[in-house]
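Taken from a larger complex, these chains appear in their original positions, while the remainder are omitted.
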Amino acid sequence: MKNFFFEKAKNITVNDLLQKLSLKKLKKNFKINDIKELDTAEKHDISFFHSKKYSDSIKSTNSKIVITNKKLKNIIPKHIKIIEVENVILSVSLVTSLFYPSALDDTFDKNVKLIDIKNFINLKVGNNVLVGKNVKIGKNCSIGHNTLIESKVRIGNNCNIGNNVIIKNSIIGNYTNILDGAILGKKGFGFFPSKKNIRYPHVGALIIGNNVEIGCNNTIDRGSLSNTVIGDGTFLDNQVHVAHNVKIGKNCIITGQVGFAGSSFIGNKVMIGGQSGISGHLRIGDNVQIAGGSGVIKDIPSNSKVMGYPAKNIKEFLKENR
Amino acid sequence: MKNFFFEKAKNITVNDLLQKLSLKKLKKNFKINDIKELDTAEKHDISFFHSKKYSDSIKSTNSKIVITNKKLKNIIPKHIKIIEVENVILSVSLVTSLFYPSALDDTFDKNVKLIDIKNFINLKVGNNVLVGKNVKIGKNCSIGHNTLIESKVRIGNNCNIGNNVIIKNSIIGNYTNILDGAILGKKGFGFFPSKKNIRYPHVGALIIGNNVEIGCNNTIDRGSLSNTVIGDGTFLDNQVHVAHNVKIGKNCIITGQVGFAGSSFIGNKVMIGGQSGISGHLRIGDNVQIAGGSGVIKDIPSNSKVMGYPAKNIKEFLKENR
């Protein structure tokens, strides 16, 4: 999906990048289109390789130029040009801010105004509904009191948005309900710890599918480079927290106070009991059932039922804890 | 307590029900007044029996007609007429929507207006306070800025409602405080998973007693068929989540980030430490103390102290985890 939330700088060259990273320029300069993750990068995009977890992706990527470090560079196929740095993620952050100079500004949207329902088809709105520029809202939607929809957000048909909701940098499908107090699309909790923490640009979006329900007081952050995704038919209960880049599949049931750390991938028809936590960068298969209160710290294959902290086979857990 | 939040359809007969459930009509038709749980049903109400957990209730119910399945029907006393279905809860949902056709609409209240304090006795209100139709608010109350009180809500005397609060389908006693950002009385997280999840009508209310405190950013859902109840003198800290049908007794202390799954019953003078989770359909006795971080997955008798996940006797837990 094309990223239309952040304006991309044009005519960035590899030597602009190298300068930003305080590295030696190349003799033969060339243009770079964008920065993307390995799996989504196209041939004129730069990408990055910062963990062996992505060894499959580095083999199949379309990118021809990759930021990496000394330790990992030998795994990279020969046809890919390497930019070697000390701290891959910090360098990616610098390059991202070169492409998206406005992405670090996460202050409130100054372009919002009281909504005018005449601009939309059969829209019902409450009091004090604020809407930004270039917002698209489909037909037959409702938006509750004191809700704020920032510029460029897209909402499909037949959606119900509750009261006190805040939506930014998000694309929402059809027949989806967003309940009271949800905060969607804020930048993720990504930064480089230092004396004065360096904030990381989050240029990804939050993509929510069709027939989804997002519970009260949920906080769902947008992606950093890729998107955060909530699949069709997935329902989230109250007080759920979804960090940046998390991808939740279709027809999942996520009960109250569940939390997802960044970049985890959740399959389809996954059921997660209340207050469970899913660590970052994990892969949870399809049809997985996670009992309430579990702490998941490693990948879970499809069709498993787990429980406990750390989560393990539910039968084993219950036997050990009779 | 009479349910005045949802308009009940009149003149519903048993054959209307059977038609809705795609079952054969009876030769001798008769009127049915309402659908209720076994313990609260009166003689002209239909009820349902979906789990052996409710074996005591099926023996003592006043209902004379009950929805159940093949497996459970033999336990039901002979004088009760049986409607046998495959999926009891789905059938209950269909029957409920027949009695309460508007209960599935959980969009924002279109009848709210800026509050006029002249309609109330010694009421203090902040900016942008919205109030629905037929709201009752007792004397000497205060309501903070940007708070929304939907139609038919009842609030007693000497209550303080904070800022950014949302209240719907709720009845609140006297001397009760609702703190900033709390969201009360939304429909519960109940639905039937399918390709396009079928939402469940929640016609219950949220009943909050006297001298109660509800913390900031709490989410307390209303009941489905019965009510969600918070007893007199019970205090809830911030970020607590209470699911539908939960009944919390008197003088309980519920600390931060605790979560209750649906339909659990909590006794009086129960103390629950921070971040504990209580599974659904449990019975916690009086004077129970649950240490912070516990995960309670089975009933707890009165006067127990428990800790751990799953929660067990606190001395045993601490001995094992020294």
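When the chains are written out, they are named A and B in that same order, and each has its own residue count from 1.
Heads up, the rule we're going with is that a contact is a pair of C-beta atoms (placed from the backbone, for glycine too) under 8 Å apart; a residue touches a chain by one contact, two chains touch by 3 or more.
Since this is a predicted model, take the numbers as computed values, not measurements.
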item: Identical protein chains in the complete assembly, only 2 of which are shown; value: 3
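Keep this in mind: only the chains that are shown with their structure count from here on.
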item: Turn needed to bring chain A onto chain B - CA fit, degrees, nearest 5; value: 120
item: Inter-chain centre distance, chain A versus chain B - centres from mean C-alpha coordinates, in Å; value: 34
item: Chain B-touching residues of chain A, taken from the complex the two chains share; value: 124, 126-128, 142-146, 160, 162-164, 175, 177, 179-181, 211, 213, 215-217, 233, 235, 237-239, 251, 253, 255-257, 273-275, 292-293, 308-309, 321
item: Residue ranges of chain B in contact with chain A within the complex; value: 106-110, 112, 114, 128, 130, 146, 148, 164, 166, 181, 183, 186, 189, 191, 193, 195-197, 217, 219, 221, 239, 241, 243, 257, 259, 261, 275, 277, 279, 295, 297, 309-310
